[in-house]
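Removed: one protein chain of the complex. Kept in place: all other protein chains.
This part shows subunit A:
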Amino acid sequence: MMYSDTGRLNCNVTYTTFATPLRGQAPETKDLSSMLHKALEGAIILKSFPKTTVDVFALVLESGGSDLPVITTCASLALADAGIMLYDMVASVSVSCLGKNLLIDPVSEEESYQDGSLVITCMPSRNEVTQMTVTGEWSTPKIHEAMQLCLDACSKLGKIMRSCLKDAASVPQD
């Protein structure tokens, strides 16, 4: 292992065999692992722990749709719970486009009929987008609308994540 003066992040996403309706139908996990890595690396202050690697292991127990956003949000909460220094919480939301309608946080069935999807990962307090992927055909006004929807949802999610961490931190005092 070469010495590195910044920390390293290693992400691994796996699915259990019973996670999907049909056994063993897991999506490409190498792809998901690298996307999780990109979503988190902008938020972790890697300079604060040189010569160290942070391993993030995500195991999907049940896949009900909108998997990657949930994995990213959960990983960010786990990092905060571990005490790793972060610039900000990372919240992620996805929007599905079915015809003219935009559905936020779709389930698997809605995803299988979608005409397009937009996944945004952002740091709500800093108003910075760390990752964005768009699939399918979109017109520019529709992308504006979907982005706005996602960013609003991400900031609300960020608040819920913070209150969740505060509750967890206040319990052991009893």
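Keep in mind that, in the parts below, a contact is a pair of C-beta atoms (placed from the backbone, for glycine too) under 8 Å apart; a residue touches a chain by one contact, two chains touch by 3 or more; residues count from 1.
FYI, contacts and distances are computed from a predicted model.
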Write down which listed name, "DNA-directed RNA polymerases I and III subunit RPAC1", "Ribosomal RNA-processing protein 42", "AP-1 complex subunit gamma" or "V-type proton ATPase subunit a", is the UniProt protein name of the chain that is not shown. "Ribosomal RNA-processing protein 42"
Sole contact to the chain not displayed, among A:59, A:132 or A:168: A:132
The missing chain sits against subunit A at residues 28, 30-31, 34, 38, 41-42, 97, 111-117, 122-123, 126-140, 143-144, 147, 151
